[in-house]
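All protein chains but one are shown in place.
On to subunit A.
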């Protein structure tokens, strides 16, 4: 019998329903895996009791003849950007260290409602700002993957949902929540060889999720395969009156709708995504993906998204602008850290608290955001960026006249070693070049593993869909998954 921790969400769910094992056995298995993988630093807080309590509830329900909850018996990891009632929620920051919310985020609440239990709060880039998981106050998350070059450089798991990515790839949890603002689900998924989907903006409630950039932030699942993403997304999605940007729509039955037959679908290949200096391996994988989708019945067409190259600059104006505002509430007055130097007045207290409480990347983005919103520069930067955003959304809308889906690489490179890019923030921001445009347009987009590069590191393919058409995105993801046959996993060294 396979180890319980090697099972997928669907595998756990079905095995639990069939009576093959108890939910407690599953929870204990994963709790042990979490406890034994401290070297990855994927979790900020472990919550074995939460997982066990949910497992016991599932076992009791099953004994009473009820195992119907969609995630009964499934323990998961929770990105520490989701507020969890009674459990420390930090957004990987010093300023929120020790903050224990008296409330539960809508998304995490829905997952508990669906029967899931929590293994712990997953590490991330501080306030979800970063693409490598090197900005957490609680230390870097380490990818379970290593290059096959004989070296043992610690690799970046991607970011910001790097703890989620690392934990799933290392079999510390079968699935986890992520949030994606400019690629924070898809890029780390690609880096560690797992799947992740960012749904249409508004599908998942943002209530109770520590805000980074409100107009972009969107929760989504990360898991080992497409089916698990569908199961998780169904549990996480749904209208929430407490979030006025939440979409008042029924949640489709995505898992039931899964089909890798793409006959009648047209898949667009945006020519502007062939960026200069892109590694040949990425180029080759992309071509492979095209062939796979054609094999699945899709018609391939070339499309143009002419404003693609403006997406990254626009994103790095809009997201910091919103972040500078969203993070203003962390002032040391009502919760979290408070630094009060001797003789300090109120302004001094603010400054000391924020200086000590925010990491360098967060400060950099607050400074950028404050600058682009300041009276003299607002129109030069923020207004222009919003216009670009509109043009990018229009590009996609026009592309949908020619195709139903888009296929691109997820990231312009495989994972890099920790420390390799920290000195150059602009190089770091380039990681998001393929994920940001669809974020600006609010579109559903998914990364699935496509293969390994020469260094033995995973590479991801991205499928982007029309607004609300998660089903087609998942289906194309499934078609790629079936053909890629990606079974590689990181050798356990931790």
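We adopt the following convention: a contact is a pair of C-beta atoms (placed from the backbone, for glycine too) under 8 Å apart; a residue touches a chain by one contact, two chains touch by 3 or more; residues count from 1.
Keep in mind that, in the parts below, contacts and distances are computed from a predicted model.
Student: The complex lacks one chain in this depiction; which UniProt name from "Raffinose/stachyose/melibiose transport system permease protein", "STAS domain-containing protein", "Aspartyl/glutamyl-tRNA(Asn/Gln) amidotransferase subunit B" or "Protein-methionine-sulfoxide reductase catalytic subunit MsrP" does that chain carry?
Tutor: "Aspartyl/glutamyl-tRNA(Asn/Gln) amidotransferase subunit B"
Student: For the chain left out of this view, which of A:55, A:172, A:210 or A:226 touches it?
Tutor: Only one listed residue reaches the unshown chain, and that is A:210.
Student: Which is it among A:243, A:272 or A:299 that touches the chain not included here?
Tutor: A:243
Student: If I consider the whole complex, including the chain that's not displayed, which of A:101, A:159, A:289 or A:465 touches that chain?
Tutor: Considering the complete complex, A:101 is the one touching the chain left out.
Student: Just one of A:18, A:64 or A:375 touches the chain that is missing; which is it?
Tutor: Result: among the candidates, A:375 touches the missing chain.
Student: Take the complete complex as the reference. Which residues in subunit A touch the chain that isn't displayed?
Tutor: That gives, for subunit A, the contact residues 82-83, 89, 91, 96, 99, 101-103, 105, 206-211, 213-215, 241-245, 321-322, 324-325, 327-329, 331, 333-335, 340, 345-347, 349-350, 370, 373-375, 378, 382.
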